[in-house]
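Every protein chain except one is present and positioned as in the full complex.
When the chains are written out, they are named A and B in that same order, and each has its own residue count from 1.
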Amino acid sequence: MKKRSSLVAVLVVGIVLLFVASVGANSFKEAPMLAELVKKGELPPVEERLPVASDVMVEPDLMSVGKYGGSLVITSNDSGRWDWGPWVEQSMFRFKQDGSGQVEPNVAKAFYSNEDATVWTIELREGMRWSDGHPFTADDVVFYYDHMSTPALNPDRTPVPVDAEGYYPAYTSKPYNCYTVIKDGKTYWAEFNKIDDYTFTVTFAAPKPNFPEAVAVDNKWMFLPKHFYKNYVARKDGVTDDPTFPLITEEEALANANRDFGMQWDNYSTMSRSIGYYHWDYAIVPQLRSFIAVKNNWNRVGEVYELVRNPYFWKVDSDGNQLPYLDSIKVVIINDAEQTALKQAAGELDISPIRPADYATVVRPTQSTHSVVSWSTLDWQGAFGLALCQTAKDLDKRALFQDARFREALSIAVDRNLLNMTLMNGQSRPQQAAPSPGALGYDPEWLTKWTEYNVERANQLLDEITEPWDRKEGTYRKMKGTNRDVEIVISISDPSVEGNYITLLQSAYKAIGVKVLDKVDPEVMKSVLTNDVEAKFEGVSITSPAIRPDQIVPMRNFSGWYGAYGKWFEDGKTTANGGIEPTGDILELINAYEAIKAAAGPDRDQIVAENVAKIYELHKKNIWIIGFLAPLPRYWLVNNAVRNFPENVVWCDEYRFASMARAEQLWLDR
Amino acid sequence: MMGLAKHGDLNLTARELKRLEKERLKQEKYFTASQWRLMWRKLLRHRLAVISFVLIALLYTGALFAGFIAPYGLEDYSGTYSNAPPSKIHFFHEGEFVGPFVYPYEIAYNEFWEKVFVENTAQPYPIKLFVKGSPYKLFGVFKSDVHLFGVDNANLPPGKDEVRVMLFGADQLGRDLFSRILIGSQVSLTVPLLGTFISFVLAVVIGGVSGYFGGLIDTVIQRIIEMISSFPTLPLWMALSAAIPPGITVTRVYILITIIMSLISWPGLARTVRSRFLSLREEDFVLAARIAGVSNFKIIIKHLVPGFMSYLIVDLTLGIPGMILGETSMSFLGLGMRPPATSWGVLLQECQSVHNIANHPWKLIPVLFVGTAVLAFNFLGDGLRDAADPYK
Partner (left out) sequence: MDNLGYIIKRLGLAAVTLILISFAVFFIIQLPPGDFVDTMVANMIRQGEVVTQEDIINLKSMYGLDRPFVVQYFGWFKGILTGNWGTSYYYNQSVLVKIKETLGTTLMISFVTLVFTYIIAVPIAIYSAKHQYSIGDYIVTFIGFVGLAVPHFLLAILLMYVSFRLTGKPLMGLFPEGGITDWPSFLEFLKRLIIPVIVISTSGACGLIRRVRAQLLDEQGKPYVLCLRAKGVTERAITFKYAMRQVLNPIVSGLGGMISGIFNGSTITAIVLMLPTQGPILLKALQTQDVYLSGGILLISASLVVIGNLISDILLAVLDPRIKLLEEIK
């Protein structure tokens, strides 16, 4: 891997900008493979495949002009659609590679809003095409929004209640927050309007200043090919009288899909979720992605799933060469981490993440062919933090878990150095679960809070909140006013990964009279939904609670540490379905979150910043998730022949993981 | 008898009778014993079997005294010794003989983030007998903290990590592998014995009934046996162990594993028993016994069981190693003992990663123990079979 200074990057961007002006019509070049097909008449010429010259996207994150050809070998597992997907996906708006948290247009050519941010206008690229050659227009976006991603709406665009008679869920069954605003306590869905083939507007009932960021997180693919999906989407009566969208019933749609996809879905709802949401599972679905599948074997262990160059891809490099450079990306489907390690050690993978434990095993034998490239993460902790459910069903335990002294005792009773030396091979360092240096919310005081190993003080703290304990070997403290042991049942999904943590915590907490039990529950995430998880290991990894709040603010039924508080909020602040009403600092978190959501007008940035700071302050005060070690960077083992693989990029969900590598501009120097 | 016993002289006669009876018993014992002695003599001729027997005896002795022989406990973690290789035991410090001792380690990391252990040769730490260490219970009853051997840390400067001797190196959490193997053998060597015993009883009773009585009983039992033995074990284990609730004690996990193992293994044995019954049942001596009015149960136990003892022994001795491996397979699937309790299966499960095989090969030592136990039982079984063979 060639190291490139930021100076070079600046130069490259400069050159790119120069070329944007100079690239004219008829000056585009294409891969030899495609040129051959054009010659044979199997493919239209490159100019017809690309958008019009003024609308072609010149990839700004291009690192160097490359050569065509070659296949990049990576690996994933048989449920890895979210793993290999980001390598090739293309969002309407995407986060910039620089980690600033800002959004730039990608599939869209441009976007802007009116003054109060109630109407957003989005411009598309003229002449852009789906991978089957069909034009991509505003119709594809409006169709997707109206018929696939929204649930049934009342005439005023409030959603029909879930349990109402005749309820009609969205095709993909997923309501996206990015399309809704809350006004006077009611949720309103946005309205999409086509202006012309390459322009559409999104109108909200109230200001939506963060719409582009929200889309980039929530529903970055706000488009699907209408010409393809109209055969599989049953039409909601009365929504449209569009003659290009024939009226078909659910049964017909299901039969069509089963026939064309070669599957046996047994009902419309499963089918729609499968092809509407996980559309990239199927090679048959036209895409805007840089590489497209030829077979559906991504879930077959031991096989090679190949993603080949999209001949209609709509980006070029600064020299006018149509991207991508690579002929294909080959994804080797491997489930067992040990097999991946062996393949890595044998140098058979071009780009692959290194497990910390395997570092020496895979880096040493590949010294002459591969290099290590590191990316940073936004993790609050290395590996695992301990989250005690604040709404634990057992009321005595809940009282304990909510007591900051209990959490402090648990935090300081652990010898973090031992954890680091044993579990992390000494590669990490002790710290609390908190944003790392450089990340938003970084606070050195928070990072070291309750991290000093002090069993004596932990015992003193616990003496205040439990029955007296004689510290006899093999006995445990009793909860205040009861004859029951102070005990934490930690739910884990995979003992072979989390077992050693449990072992060390068990031993550490025995010394303070706290019993730790492990409960193997492969469906921990689901158990959290029903508030059945008392404690679990949890990771926090976020850019900002303003962009992605659900890990640290109880705003949906999702996370283990806040349990049923999230359910309460998700259900519209009601305890009817098992939600629990928060009080104190948790309620403060929700207040801050709502303030961020409602923020508008000239002071918006300031209100958001203040409330984000408040959320962090509350977490620092309470340490709801106890962290032990600092996160490690994400290490990649990269073949030296691979060019343009960036260094020091941030790896996180919001930034779409590997999408930041901009696979379309990778090339092989072989 | 009661009345006669009141008289002294007759009492003497009674004593005499008793003596005679005793002699007769002794003689009878001699007759039966001689057969066993013959077998014993034959067994001794089978050299591999003898070696195996000694090895098995050693392994079980180790398991019995595990807490005492093992220098460390299951919860003696150490950051310094995490992934440490087997200790180098020295005898000469600065050219002078000082008896067995170890040097403490200084830790460094190389460019590959590999931990490098460098001995600090300034101060030797002698290995001594009967050293005090972490507490344990011998035979689960007697509390003690004296271990057979260990490092004398009297000269340790305050604040420094305890110096340890690790014959087989350490695991990721810095625990002594030698100690873990010994303590783990308490589970791994007894589950198969108990499990085999249970399935043996089940097999003889059910297989015997099935083969001897035949008819409807036989048909029903045969269907059940066939059903169980053709059922793939993987889902069976997964399902049964999913039924093990969290937080139950180590002892109960142990019992449950034993029961699961024996429930799976009895049908094979029962099939053998039944098929032998089928062919032996028609032999003349059974007919003779039946005509003589011997009860069915007695015929089975006295006349039929000895007839196929050799087959049972072969199957039994094959069953024990099968169970040792079964326990390790269950642990491989994460269904075995839970930490910090350990077994050989847990140890094997921990070592089955490429980085351990490549960089910490000493973690594979438990394989040798499993292998030794499995082979020893097999060869002992072979020897027993040859010795018990009625035709030779």
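One rule holds in what follows: contacts are C-beta pairs under 8 Å (C-beta built on N, C-alpha and C of every residue); 3 or more make two chains touch, one makes a residue touch a chain.
Just so you know, these numbers come straight off a predicted model, no measurement behind them.
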Identified contact with the non-displayed chain, of B:G195, B:G268 or B:P340 | B:G268
Of A:N557, A:N644 or A:Q665, which one is in contact with the hidden chain?
-> A:N557
Option touching the unshown chain, where B:L44, B:V98, B:M227 or B:I301 are the choices = B:M227
Given A:G133, A:G438 or A:P522, the correct residue touching the omitted chain is A:P522
Touching the hidden chain in the full complex, which residues of chain A are there? Just list them.
-> 78-79, 82, 162-163, 173-175, 263-267, 269-271, 274, 299-304, 334-336, 338-339, 342-343, 345-346, 348, 522-526, 528-530, 556-558, 570, 577-578, 653
Missing-partner contacts on chain B, residue numbers | 45-48, 214-215, 218-219, 222-224, 226-227, 229-236, 238-240, 242-243, 268, 275, 278-279, 281-282, 310-311, 314, 318, 321, 325, 328-329, 332, 348, 351-352, 354, 357-358, 364, 367, 370-372, 374-375, 378-379, 381-382, 385-386, 389, 391-392
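Criterion: only the chains that are shown with their structure count from here on.
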Rounded to the nearest Å, the gap between Cα centres of chain A and chain B is 50
In the complex with chain A, residue positions of chain B that touch it | 75, 77-80, 82-83, 107, 109, 112-115, 135, 172-174, 246-247, 334, 338-340, 349, 352-355, 358-359
Inside the complex, what are the residues of chain A that reach chain B?
-> 337-338, 341-342, 345, 356-361, 363-364, 415, 417-418, 420-423, 425-427, 473, 489, 494-496, 499-500, 502-504, 506-507, 517-520
